[in-house]
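Apart from one protein chain that is not included, each protein chain of the complex appears where it belongs.
Right after this comes chain A.
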Amino acid sequence: MTWDITGMGAVASIGGTPQEIFAALCAGRSGLAGLRAFDTAKYRARQAYEIDDRARPGADEPGRATRWLRQAVAQALTDAGLPHDLADVPVLVGTTLQEQRSAELWWREGTPLAPSDLHFGTALRAEFGATRTYTFANACAASLYALAMATDLIEAGAADTVVVAGTDAIGESAFGTLDRVQNDIPDALRPFDRSHKGMLMGEGAVAVVVQRAPAAPEPGRRVHARVRAVGVNCDAHHPTAPDPEGITRVVRDAHRRAGVAAGDIDLVMLHGSGTPKNDTTEAGVLAQVFAAGPGDGPGSGDGGPLMTAVKSMTGHTLGGSGLLSLVVAALALRQGTVPPVLGLTDPVGEAAGLRLVRDTAATADLGLAQIDAFGFGGINAAAIVEAVR
């Protein structure tokens, strides 16, 4: 079975729609700026990829992750030509921090907070009448995990249309603890470059409408891309560090579910979080997976798929980052254009054999894309999407 992506919406530091974000990525435009959310004197790292939408500069406000989620879902529904009424439509939201920032502001500064503000069903009910709502707090693999659950729902006949989304706003405790833990102080997120010093957070939300493919072709029905499969698993190895074995397993599982060989993949949207540990692990696994071997389909022997990492310009948008990569993949497949990895000049050794797009956007004829997303708790997800022409 395959699943159609019929609507897309997204907001991030570099743009307020999927098209704006894609254009910024292709132009090599980053959302990096001085940290606006918190008192910078308390932190070592003083850069982030925030959405600059606070009413009063320098004063943080609650509810931003929820606000962007509503925007992204509304965009996706409009894009799909669907009414903004989700009474019968499941909405699956992947997030790392939920409304953690709102909880911090409540605790520290006394801004109002109700227990019901902590999960996104409350706002989705108010805005779209949705009740089949699920907040999956699945770290930075969350939105691709949510996509996997959506494909299962449709395959089981429990829904024909599902909205899948992701959202996160930067939180103090998460940003601060990461800052405390990273040995170096990154001034930018530079995935796979030898100069990478670690992860910097970004903000954003993303949503897609996933639909069962119609039994008969429907003229005029627009499909951005087709989901072939999503694999999910857990390393059960380390609380925060990636495990090459678990990542290898999830990538091969995604290929198997999609019925494709590694050699069929034309584009990989890397997790690429810019931590030395992620970059060497992910690059090492992909170098092995995409090493040409017997059984590879046509297209193998050309050096493997093109690869890029949008976090080099959006920062790590946490729970929504996997789905944001998928939206970018859908646009890349359609336009035959792949944004570069910003700031990549000297790849780490493990990435030496990978076709990472550098400096400027690449053009290519693309059919199949793989999207990676890995998170704390050792959880991994990999999706395979196909171009629709």
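Everything that follows uses one rule, which is that a contact is a pair of C-beta atoms (placed from the backbone, for glycine too) under 8 Å apart; a residue touches a chain by one contact, two chains touch by 3 or more; residues count from 1.
Throughout what follows, contacts and distances are computed from a predicted model.
Enquirer: According to its UniProt record, what is the protein name of the omitted chain, chosen from "Heterodisulfide reductase", "Beta-ketoacyl synthase-like N-terminal domain-containing protein", "Tripartite tricarboxylate transporter substrate binding protein" or "NADH-quinone oxidoreductase subunit J"?
Expert: Its UniProt record gives the name "Beta-ketoacyl synthase-like N-terminal domain-containing protein".
Enquirer: Using the touch definition from the top, which of A:Tyr49, A:Trp68, A:Phe136 or A:Phe192 touches the missing chain?
Expert: A:Phe136
Enquirer: Among A:Ile51, A:Met149 or A:Leu368, exactly one should touch the missing chain; which is it?
Expert: A:Met149
Enquirer: In the complete complex, the non-displayed chain touches which residues of chain A?
Expert: On the chain A side, contact with the omitted chain comes from 38, 41-44, 87, 96-98, 100, 103-104, 106-108, 113, 115-116, 118-119, 121-122, 124-125, 129, 131-139, 145, 148-149, 152-153, 155-156, 171-174, 176-181, 232-240, 246, 249, 252-253, 256-257, 375-379.
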